[in-house]
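Note that one protein chain is taken out, while the other chains of the complex remain in position.
Note that the chains are named A and B in the order they appear, and that numbering of residues resets to 1 at the start of each chain.
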Amino acid sequence: MAEAHAPTAHAQHAPQGFIRKYIFSLDHKVIGKQYYFLALFSVFVGLLLSILMRWHLVWPDAHIPLLDKLSPVGAPGGLMTPEYYLSLMTMHGTIMIFFVLTTAPQSGFGNYFLPIQIGAEDMAFPRLNMLSFWVTLAALLTLLSSFFVSDGPPLAGWTAYPPLSAVGSVSGPGEGLGQDLWVISIALFCVGALLGALNFIATTLELRTRGMKLMRLPLTCWAWFITAIVGLLSFAVLFAAGVLLLLDRVGGTSFFVPAGLIVSDKILSNHSGGSPLLYQHLFWFFGHPEVYIAILPGMGITSHILSCFSRKPIFGYRAMTYSLMAIGFLSFTVWGHHMFVSGMSPYTAFAFSVMTMAIGVPSAIKTFNWLGTLWGGRLRLTTAMLFSIGFVSLFVSGGLSGLFLAQPPVDVNLHATYFVVGHFHLVMGVAAIFAMFGGTFYWFPKMFGRMMNETLGKIHFWLTFVGVYAIFMPMHYLGVEGNVRRYSTFIDDFMQPLLPVHKFMSIWAFIVGGAQLIFIFNLFWSMFKGEKAGINPWESTSLEWTVPSPPPHDNFAGKIPVVYHGPYEYGVPGAEKDYIMQDSPEVVAESH
Amino acid sequence: MASHEAVSIPGATESVWSGGASPYAVVPKKLGMWLFILSDAITFAALIVAYSYVRVASENWPRPFALWPSIVNATVMTVVLLTSSVTMVMAVRAAKLEMRKAAAGWMVATLSGGILFDILHVREWLGLIDEGVRLFKNPWGAPMFGASFFALTGLHMLHVTIGVVYLAVVAACIARGKLTSDDVEVSGLYWHFVDLVWMFLFPLIYLMSAKTA
Partner (left out) sequence: MENAEHAHGAGSKKLFLAVWIALLVITGIEVVLSYQYLALKVMLGLLMTLSIVKAALIISYFMHLRYERRSLVLTLMPALIFVIAMMFVVFPDSIRLYLMRPR
């Protein structure tokens, strides 16, 4: 019965040599790890950049050691210029959004666990999967190489708004080759993301094992699936925007550049006829779905972990899937809320404002369902569980300020301030990072066959949890006080009194940055020295916990499981154990 | 990759969505190509929207295409592309009937249509460049005319060219007994998509800019 699929002619043999096994591997598990480590490397680059920025913000006269080695022009004597500050900000944003938030929870964990959780031997298109990773790596290297070109990295922000990003080196250092590399990197990233997305969709639809009905999919799989759909539809638009921006830069077209523009006291005579607003529309058509691409997998992972460590079925499984769908759908209807100060038609702005508040409804459904899952549960406060509860906390704290920003009259005042920085870091950045930490602690035993250290994990959690609130909560206050974002120093009189708040935040930023070293130590130490993990250390129910840790090359050693149960059957009355595995033929009177 | 043809499911209540079967009864790579086409169609849609946006916002958008040579040329290109779609359909049909040589022959006919399309298009481009149309200027009016024309038709031409190479590879493999009729069908989907995009570019770029008076 367990061998529903007859062994095929393509029966998989594990490749032998090092190169085929670890470098150009077709195995989704290896590719998942490759994505994970790519994101891990990127997140530390991004973190380092943010620490440099926080350093400069509060001690503008401090000479930062080694920085002048990286860029003698951008930071002469270790003292960064305002332009170089913007370059670091741009690179921080780009690396974090694309190569961390988009990469780790979706491409990393998704690649590793989607096929196993649905009972498949691999992704639908293993070669395409490998190609996606290598294209993504090429994109990362292209982006990082802009640190080493003569003018340094671009300074137009992760959104690369034209005209600044479109008119070339006349508009500032880094706007020459650096910005070209940025655009090429993002276009490459789009290709990798699109190929990955179509692979995820085809895998989820085509390769579910027998009995894995759609309503038996773990919420992680639902989240990866819907994220892939959102990615497929939105990265295509970013690709178009990237092509046009590149044409504006190197082909001399003016899709995004109006006539009569004055840059550096000179009238640009070689551009006319375009509109920066067009770029903003195209960019945010992708950009808003993108923030859900970052957070949806985190929601899935959090749901999965909360249910497991509450020893209760997830509260409202169907409501959870429908709200994921609703968020995916609505994410395409709200992009204009990034553009309230852009000069967009006020009628459209009104529509976007309404839709933005509407997206709060499915988000709230999810939040209440998470709380409902926790309510009355027999909580096991493992590190993974702590990070998942932390996710809910951060998602609520960051999400509430989104309702302020959804209203154009409020947003006009707050848009260019630290309020927005605080908002999106909490709700998208740190929340998604917490889901990644949660996922790491939860799945590490499966991925590496050993347990991570729980004591170190909890120290890391508490430092990070308290720290991120200490960093990002004051930003809301600063924003209301009118503290402008994107400035490298606060020399205006009205911003001077706010400097102590910035010092407080910077010190916490250093503490949180340092706390991440605990995580890195824990990760690599546990990989080699951690306690050996059994098949199912968390007493979890989904299919990845039915196979050895780490799983064999084809996941199920030829015995494709058949699924009889939903993914969250914890604490089922009348069952033999506290939980029922998805592939267990055990029959109990179904409670729902 | 394991093949996942529909497995018969015991129990009448289970639907095709219950797992263990392809819900669409297609091979995964066909679904993959459809998904690729979906995203590529959106990329083209975004570019067409960008073109329309710039055109609506501009004054004096030129309408320079005379009946001869431009409109006639573009119409012939349309006919060529449509005809190549028919030969592609015939190729798929032959492949399904396991007539590999015939399938390869029809595919060669198809990609010849693609090459002819490219040649006609490049000739058109060169003519316009001769008249002084560039990415950033043109002799007639709104400067973005050249940019949008070359960007849209250029990206489409790139798709045609990639399609020609793709079809050539598949045709060569089919003739040598490699690959299956599914691969021909999947490459056909791509080719028809390229055709389909042109069905929108032709009226929007050429006909809407035809010189009428």
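As a working rule, a residue touches a chain if its C-beta (ideal position, glycine included) is under 8 Å from a C-beta of that chain, and two chains touch if they have at least 3 such contacts.
Predicted, not measured: the structure shown is a model, and the values here were computed from it.
Here one chain is not drawn; of A:L128, A:L278, A:I365 or A:I560, the residue touching it is A:L278.
Of the options B:Y53, B:F117, B:F136 or B:F150, the residue whose C-beta touches the omitted chain is B:Y53. Listed residues A:F24, A:W134, A:Y161 or A:F332: the one in touch with the omitted chain is A:F332.
Think of the hidden chain as still there; on chain B it touches residues 16, 23-26, 31, 34-35, 38, 41-42, 45-46, 49, 52-54, 56-59, 67, 71, 75, 78-79, 82-83, 85-86, 88-90, 93, 96-97, 185, 188-189, 192-193, 195-196, 199-200, 202-204, 207-208, 210, 212.
What chain A contributes to its contact with the hidden chain is residues 205, 229, 233, 237, 275, 277-278, 281-282, 285, 332-333, 336, 344-345, 347-348, 351.
In this text, only the chains that are shown with their structure count from here on.
The touching residues of chain B, when paired with chain A in their complex, are 1-4, 7, 9, 17-20, 22-24, 28-29, 31-32, 35-36, 38-40, 42-44, 46-47, 50, 53-54, 57-58, 134-136, 142-144, 146-148, 151, 155.
The part of chain A that touches chain B in the complex is made up of residues 4-5, 8, 10, 118-119, 121-122, 124-126, 128, 194, 197-199, 201-202, 205-214, 216, 232-233, 235-237, 239-241, 243-244, 247, 251-255, 270-275, 278, 281-282, 285, 562-563.
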